[in-house]
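For this depiction, one protein chain was excluded, whereas all remaining protein chains were kept in their positions.
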Amino acid sequence: MNVLILSVTLWIVQAALALAMCLCVYRMVRGPRAQDRILALDSLYVCAMLVLLSFGVRTGSTIYFEVALIIGMLGFVATVSLAKFLMRGEVIE
Amino acid sequence: MTRLLPYPILTACLALMWLLLAGFTSGQLVLAVLVSIGAARALKALGEVSPPVKRWIRIAEFTGIVLYDILRSNIAVAFILISGQRRASKSGFVTMPLKLRNPAGLATLAVVLTSTPGTAWLDYNSARGELLIHVFDLVDEQVWVDQILNRYEKPLLEIFE
Amino acid sequence: MWYSGLLAVIVALPFAGAVLAALLSSNARNAEAWLAGTVAASALAITITAFPHVSNGGVIRHTIEWVPALGLSLTFRMDGFAWLFSTMITGIGLLVVIYARYYMSPKDPVARFYAFFLAFMGAMQGLVLSGNLIMLAIFWELTSIFSFLLIGYWHHNQAARDGARMALTITGTGGLCLLLGFILIGQMVGSYDLDVVLASGDLIRSHDLYLPALVLILAGTLTKSAQFPFHFWLPNAMAAPTPVSAYLHSATMVKAGVFLLTRFWPVLSGTPEWFTLVGLAGLSTLLLGAYFAIFQQDMKGLLAYSTISHLGLITALLSFGSPLAAVAAIFHMVNHATFKASLFMAAGIIDHEAGTRDMRRLSGLFSAMPITATLAMVASAAMAGVPLLNGFLSKEMFFAEAIEEHQRSLLDGVAPYVATVASAFAVTYSVRFIHTVFFGPKPTDLPKEPHEPPSWMRRPIELLVILCLVVGTIPALSIGPLLHAAVISVLGDRTPYYSLSIWHGFNIPLLMSFIALSGGCVLYWLLRNYLKTCEEGPPYFRRIKGQRIFDKVLVTVSWRWARWLEGVLATRRLQPQMRLLVAAAVGAGVWAMWGASSVLPQLTAHGLDPVLGVLWAIGAFCAVSAAYQAKYHRLAALILMGATGLVTCMSFVWLSAPDLAVTQLLVEIVTTVLILLGLRWLPKRDESIPPKFDYASRFRRHRDFALALAAGMGAAVLAYFMMLTPVPKSVGDFYLQRAYSEGGGTNVVNVILVDFRGFDTMGEIVVLAIVALTVFALLRRFRPAEDSAQLPYQQREQNEQDSVAQDREVGETLQDYLLVPSIIMRWMFPVVVLFSAYLFIRGHDLPGGGFAAGVTMAIGFLLQYLAGGTRWVEDRLRILPIRWIGVGLIVAAMTGMGSFLFGYPFLTSYFQYTEIPFIGKVPTASALLFDLGVFSLVVGATVLMLIAIAHQSLRLRTRSSRGGVEGGQG
Amino acid sequence: MELVIAAAIGILTASGIWLILRSRTYQLVIGFALLAYAVNLFIFSMGRLRVNAPPVLNGSGPVDVTAYTDPLPQALVLTAIVISFATTALFLVVLIVSRGITGSDHVDGREG
Amino acid sequence: MITFSHADVPLWAAIVGSAFLLIGAGLTLIGTFGLVRLPTFYERIHAPTLGTSWGTAGMVMGSTIIFTAASARPVFHEILIGIFVTVTTPVTLMMLGRSALYRDRSELNPGVPPKGADFSATEQDAAETRS
Partner (left out) sequence: MSFAPVHMTIAPILIPLIAGALMLFFDERERRLKTVLSIGSIFSLLGVATSLLMTVHLNGEPLALVYLLGNWPAPVAINLVADRLASVMLVLTAALAFPAILYAMERWDKVGPHFHSLFQFLLVGLNGAFLTGDLFNLFVFFEVMLAASYGLVLHGGGPQRVRSGLHYIAVNLGASLIFLVGIAMVFGATGSLNMAEIALRAESLEGFARPALHVGLAMLGLAFLIKAGMWPLCHWLVPAYSAAAGPVAAVFAMLSKVGIYSLLRLALLLPGDGAAFGSRVIFIGGAVTLAFASIGLLASQSMKRASAYFILMSSGTLLAAFGISVPGGTAGALFYLLSSTLAVSAFFMLVELLEREQDAASGILAVTQEAYGDGEEVEEENQEVGQVMPSALAVLGVGFALLALVLIGLPPLSGFLAKLAILTAVLGPGAGDLGALGARRTVLAILLLVSGLVALVALSRMGIRTFWAPVEPFSPRVTVVEAAPILILLAMLVALALMAGPVMNLLLAAAEDLHHPARYLSAVLGAERVPPYAGGGQ
């Protein structure tokens, strides 16, 4: 029972998150402005992180946790520098 | 003391983080303490001053409020997004004057506003102490101004100044 | 017994002399002359003493090993024939040295002259004394090289340069052919030793490789002795100083060709091929040379062509293949050497005294220089083949052989007539030479007032002329024994009976001589007025100037065609090269996969994970759109690339490679920032310029698309089949089994990186270090292009707005912008530091490790630069990335070498569980120390790269602020 | 699964190749980055694909090698990632410098 | 390192955990849905916060519950993810929003308050956006 519940849930969860990623990518490609793309990339990172979380649960292992953690902790560096590039035309002044 | 342990709270949090990551064993505890002291000194090198926290009690209270608000606005925004009646709600920019000047306070406010679906921190003019946010579901501006100033800024002022 | 080592000495002596001569000061004329003279004389002396041992068939050998593996040894070998030549080389050499002492003017740098001269003499000696084919080829080429240097001696004038170059090109090429021919002979005989080769004539003549070998060797010899059609270099070599002409172009170098023909006569001659090829060359040269000689106006030119013709005569004799002809050939070599050398010297004297060699200007010099005139007359009489002179004897022999029937062929038939006509021509040009120069009216408008030269300048000529007379009158007594020695050494038991008497009674040869003499005189009488005025070169052939043709061909082939071909075959553009690269890769793949269809594994439907499928649908889509956007929307392309990287990282997680995922992710972040940093310096791409859609560019696009598609499909197919084929027994199993028990870590990948294959990691960090240093070095001297040499427009605009607003300072926009973010970023710093420490420490047992930790740390620093800007950070943190790099390398290397102390190889890891109070058992592995080195290096390298680029903005600001434009806060 | 990864490799390779055949230096940078992904995946796939069998041992004791995926390709890919990161960085800087000196971002340093 | 098989998860934990997971995933999906559907950037910028706030929270709680229950000892480290996401997302969004504002202003696009506007100006802008 519990196995069934978990597997079905995880199936749905991952499907939902995968769909979410697709939507992010749509926005990313569609634009229209750079800020939209960056925003999309940011939420793509978040979705990816959540997928990895769910994957951890699915495989019942904590070994993939750090990857998710790195996305959560450092993923913003990329998007932040992109944003700053838009504002200042330069990442490090 | 402060030269060895510049930021006690931070150090503690770091140690806790280490333990959360590496597991709670005596050995890890020792390591955690050593490493977090080192890490804290790294921050010291950047010459960061630890924020002057006045009223510790208010912090918990404030946290509660925020979590509740976040949950509420999550539901609200989610509802708006799925229910087709997009037209009903309207969004717009709101400018408000802030008394809050303390950077840490501002940072906290920023985190709160951003984490709350429905409000987005856009611009803060330090010269005028003027904050520009974007509100997703803008029924009445004043309501939002009041909420932010009373519900968030006031406790923050109490905490930090 | 004569010490054979002396052979090496008489070859080495001139070379040693050359070195000495080169070292003497360049205007010590007497010293130089004495040196050269002594060398020549002593070499001559030694040679002469050797005569008894070679006089009847004896051979002296002396071998010095050089490269046994190649059958190449310095084998000196002297027999009668070689002795004869050695004597001529040293003897005439001595005379020329004496002559040159007076000929060369004080202005000339004589050191160089004598150095080259002696070196050439040495090369010539080596050539004639070689007992090993390769050694012979070596000295052969050396003669070409030194003659090049001698001809080009007066390199300030164009003629000398061209003549020298032409001589080198032709004779050098001939030499290369000769070498190949010798190698073929070696193949046939199995050895390069001359004696072995001479002993196996029948084998060679019957071998399949005989013809190619023959052709190659003839290419060498005929070019060297200026045989038609390779004759044209010799007249142009007359730009050399006269002593050089007298030596090289009469006695020695040009004789090398016929020398070699004679050397190999026993081996190669007697076949129809030989007769046809050699005979054709010889007879045509004989005739044409003589004909051309008549119409020369330059005395040396006339002598040059006559030399050509006489060499043709010798060649023709050798072609006949009969022993008697060979005897005649050898005899004529000697005779020609004597009279031609003396004539050249005489011409030199006239040039020297009268200041010109143009026979149109010279005349009636007899009264001015009677002795020289007399000598010249005798010598040219010998050249014309007048009785009682040496030239007559060998020419008689030639006539006799010409009549004989050797190989019944057309050539045989025409030989006598050609011989007669040619020697008639010889008489003509000889008579002309004497008559125009010494007789007739007194010369007018000569550059100098002619008179007899210093007597020592004449001595050599006198000696040679006397020789002509002596040999011409009492041949049997004078030249007889020497000739005999030479003949038997060449012909061995085939030596025929021959008489050197002057009178053989009335016979056809005598008749032919008579016809030739009288006919020649008559011909000159007819032509004399025409010749007084006519321009250089014979009628009908004047247009065809060998020189001009050669130059034209050379320029066309070696310059025009070459440039054109290079243009066709090479490209200086990158895109074609990349296309070739890809095409080659695809081609190689297809080539290797050809016919593999039989062994392809059957496609089995493995469990497809829909989520992974969706992920890669995203990844692929992003990759393709990145490729599509990269030209005009760089930022978009970068973002899409980031998405692809993210998907890659996720699939690493999916497929059980957490370490890869971690590393990939971190590298992803750094790369993005790096590229952003670079993007600032790239020019604006405006879409307003629409991409070209003409036929060519569309074709190019389609071709590239096809290439890309092919490569992609290739990679996919290979990967797919690889994944479906059963796993071979991989070394990975070993790693899995020993990682913990012997490597002391549970994260096998990390144990591999720091222990099993730590050496790879070593190299990898070196690469990282190098790249960082290179980046640093490159940017040290970085100059931005004009349009990116100012602040980005955003900053200019914002600064401008700030300065307009009353209540704002310039740069406040930035301050407000970063007010909150910078706080958070700063507070993240300790967190990142801690996390990097965590990644490092756990690395050996769980995903992480030195590299991941290092990059994390670097990102921590990067965050601070982002938040505070370069100045701000560097006021607070003193990061010395290059030190980090150095430390990293040293630590890693030292850790590896630590095992030396215990007598173990590099990087032998040591680990144990140590008991520490409170903490308990902790694994202490030396590999961890190694990983520390990696960590330090990665931090240093990454930071150095990022900061080196970031600093450019700072430099720009300082420069622009120097220039007055106020930059925002840095 | 294999099909997905193979297709991924193919598409990444194709896009990368297409880009490195173009004329703008920036396109080459992106192209090489994409190709690096492709090659890394390619090497990785040589160890065949396993889900949830990371080569991280569960403490001591005898090791059942079939329970883990082949660690060697992963180690190789790690090295490859680092090296391709380095070279990409270098190439980027070179193109910046070239753009600075020649004034053009064309791969040949001059338009056309 | 902790590993468990789904069989070890007690039923209650499975149910509760799944609930949280579903909520988290759902909210995230809705957020990205908004990212696609909303007309202007300033509205879209709200959408991802669904994912970063309660989306993440839900997933984190879910996995925490399941891991803790399955491995019969507290496994809280997922909390860190929640914390860091909450702390770092604002940085991105603030900076991004500000950049967008600057760009729209310098391109004089309609619908954004001009530089240094006082309240009244902003009200007008709000009015514009409403209409």
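Worth pointing out:
In order of appearance the chains are A, B, C, D and E, and numbering begins at 1 in each one.
Methods note: a residue touches a chain if its C-beta (ideal position, glycine included) is under 8 Å from a C-beta of that chain, and two chains touch if they have at least 3 such contacts.
As the structure is a prediction and not an experimental result, all values here were calculated from the model.
Judged over the whole assembly, touch between the missing chain and the shown ones holds for C, D.
Here the missing chain is touched by one residue of C:F433, C:F776 or C:F935, and it is C:F776. Residue C:L718 is the one among C:M78, C:V258 or C:L718 that touches the chain not shown. If you put the hidden chain back, the residue from C:W2, C:W66 or C:F366 that touches it is C:W66. Screening C:A33, C:M121, C:L150 or C:V189 against the full complex identifies C:V189 as the residue touching the chain left out.
Checked against the full complex, the candidates D:W18, D:F42 or D:Y68 give a single residue touching the omitted chain, namely D:F42. Those residues of chain D that touch the chain absent from the view are 20, 25, 28, 32, 35-36, 39, 42-43, 46, 72-73, 76, 79-80, 83, 86-87, 90-91, 94-95, 97-98, 101-102, 107-109.
On the side of chain C, touch with the chain left out of the figure occurs at residues 65-72, 134, 137-139, 141-142, 145, 148, 152, 155-156, 161, 165, 168-169, 172-173, 176-177, 179-180, 183-184, 186-187, 189-192, 554, 558-559, 562-563, 565-566, 569-572, 574, 576-578, 580-582, 584-585, 588-589, 591-593, 596, 599-601, 715, 718, 721-722, 724-732, 734-735, 738, 741-742, 755-760, 763-764, 766-767, 769-771, 773-774, 776-778, 780-781, 783, 882-883, 885-886, 889-890, 893, 896-897, 899-900, 903-909.
The rule is short, and it goes like this: only the chains that are shown with their structure count from here on.
Comparing the CA-atom centres of all chains against that of chain A, the greatest distance is found for C. The two chains most heavily joined by C-beta contacts are C-D.
A straight line joining the Cα centres of chain A and chain D is 21 Å long.
Chain D and chain E have Cα centroids lying 31 Å from one another. With touch defined as above, residues shared between interfaces to two or more other chains in chain D number as follows: 51-52, 54, 56, 58.
The set of chain E residues touching two or more other chains comprises 1, 3, 31, 33, 45, 47, 52, 77, 80, 84, 87-91, 93-95, 98, 102, 116. Of all residues in chain B, only 17, 20-21, 70-71, 74, 77-78, 81-82, 86, 90-95, 110-111, 113-123, 125, 128, 132, 134, 136, 138, 141 touch chain E in the complex they form. Chain E meets chain B in the complex at residues 27, 30-31, 33-34, 37, 40, 42-43, 45-47, 49-50, 52-54, 76-77, 79-80, 86-87, 89-90, 93-94, 97-98, 101, 112-113, 116-119, 122-123, 125-126, 129-130.
For chain C in complex with chain A, the residues that touch the partner chain are 610-611, 614-615, 617-618, 621-622, 625, 635-636, 638-640, 642-643, 646, 649-650, 653-654, 658, 661-662, 665-666, 668-669, 672-673, 676-677, 679-680, 792-795, 798, 814, 817, 821, 825, 828, 831-832, 835, 839, 846-848, 856, 859, 862-863, 865-866, 869-870, 946, 950, 953-954, 957, 968-970.
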